[in-house]
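The structure is given below, and queries will be raised subsequently.
Partial complex: the chains shown occupy the same locations as in the complete assembly.
Naming follows writing order (A, B and C), and every chain is counted from residue 1.
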Amino acid sequence: MPISEITEKLLAAKKDKGITFEELEKTIGRDETWIASVIYRQASADMDEATKLVTALGLPESTAEELTIPPLKGSLEPQIPTDPLIYRFYEIMQVYGMPIKAVVHEKFGDGIMSAIDFSVEVEKVPDPKGDRVQIIMCGKFLPYKKW
Amino acid sequence: MPISEITEKLLAAKKDKGITFEELEKTIGRDETWIASVIYRQASADMDEATKLVTALGLPESTAEELTIPPLKGSLEPQIPTDPLIYRFYEIMQVYGMPIKAVVHEKFGDGIMSAIDFSVEVEKVPDPKGDRVQIIMCGKFLPYKKW
Amino acid sequence: MPISEITEKLLAAKKDKGITFEELEKTIGRDETWIASVIYRQASADMDEATKLVTALGLPESTAEELTIPPLKGSLEPQIPTDPLIYRFYEIMQVYGMPIKAVVHEKFGDGIMSAIDFSVEVEKVPDPKGDRVQIIMCGKFLPYKKW
């Protein structure tokens, strides 16, 4: 996956400063996964959020503007990703895609969960048998329009 | 997508009976999405669960056994699914895969969220601006073993 | 492309009756392209619309119910379609995708045109140098949510 230059610069600064995503969440007032999305150029910030972010990372304010431009999103390579952590989401779609579709249609009718009016959060759920990763996705239900 | 015969039989019976996944959840004592996974032959039930399910759908008990065999899972066609509802999960992986990976590694170290010791629930979140679909995934964190 | 049985039945009835999509538009009170989408099982009708449609085609009312179930959408085969008429839409996306993206972002900011809260109409524009096909797509702009 070709990581953009700005992403590399931000990640390097984050590492040098020793700041975590959780600390950035407090400074900027946005969820840490969303902030990570901005850093990976999958989401765009407004000028104020971008300035707070680059300042927190000790970078010049001029770095901020690039983070406000709508990026060309996606493009993991190869298309079925090989990284085991990311692949598991592909597997979940393959295995649970149809069951989820059935339940959503039963609860909401014909339509989809928006991936745009959408948020995703990652949380650590302590568990004596081994901690668990919890991913909460929440997207607006969009019913199909008729015309 | 080639839906297996048993799935078609179960879905037809469910429709004839007019039973919802939510009602099945109460009868069987398992989450509705998991039950949908059993019906779509993406998960295997034990004999007791399978019998409860086919009975609730008004099918003969002999139908139950097939639901206890570990299925060949996955295989949406085409591999990048075209159904808009299911595709959104692919899009989420493309857009938010790397940010999620970064946050998980920061919180847990090197490893993955299991898609096997894993559950997924679908909930309706009422919202005056339009109801929302909430998907909660919860999987055990598996750290990479060293040897 | 595997056309479903119900689609074949509806198309055959439409041909036998000699009814056009335009006439169906008048009978049902919905746009002809949307009606074609219902017939091809890419959109779902409500019970009333479905009944009007099958009645207009001279089919028994019992045929109507299947048209109300949310279908598994898409799945042209092969994924880059070979039919020249349909391929042109792929070509338009390849050639004009980036320019459209640039103009949309300039006009609206970061977000997308919904393909769900969306309509598409096909019109004939008479022209002495050769009639023209006009396709009007209209989808709600969905700005990316921040969280």
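By our rule, a contact is a pair of C-beta atoms (placed from the backbone, for glycine too) under 8 Å apart; a residue touches a chain by one contact, two chains touch by 3 or more.
These numbers come from a predicted model, not from an experiment.
Asker: Of the full homomeric complex, 3 copies appear; what's the total?
Answerer: Whole-complex copy count for this file comes out at 10.
Following the convention adopted for this analysis, only the chains that are shown with their structure count from here on.
Asker: So, what's the distance in Å between the C-alpha centres of subunit C and subunit A?
Answerer: Chain centres of subunit A and subunit C, defined by C-alpha means, are spaced 32 Å apart.
Asker: Counting only Cα atoms for the centres, state how far subunit A is from subunit B in Å.
Answerer: Once rounded, the distance between the two centres reads 22 Å.
Asker: Go ahead and note the Å separation of the Cα centroids belonging to subunit B and subunit C.
Answerer: Using C-alpha averages as centres, the distance is 30 Å.
Asker: Quick one: which residues in subunit C touch 2 or more of the other chains?
Answerer: In subunit C, 72, 116 touch at least two other chains.
Asker: Quick one: which bits of subunit B touch subunit A in the complex? Just the residue numbers, please.
Answerer: For subunit B paired with subunit A, touching residues are 1, 20-22, 32-34, 36-37, 39-40, 42, 73-76, 79-81, 83-86, 88-108, 111-115, 118, 120, 122, 124-125, 127, 129-142.
Asker: Considering only the defined contacts, which subunit B positions touch subunit C in the complex?
Answerer: Those residues of subunit B that touch subunit C are 1, 77-78, 80-84.
Asker: Could you please specify the touching residues of subunit A with respect to subunit C in the complex?
Answerer: Answer in residue numbers: 30-31, 34, 43-44, 49, 70, 72, 101, 105, 109-112, 114, 116-119, 121, 142-147.
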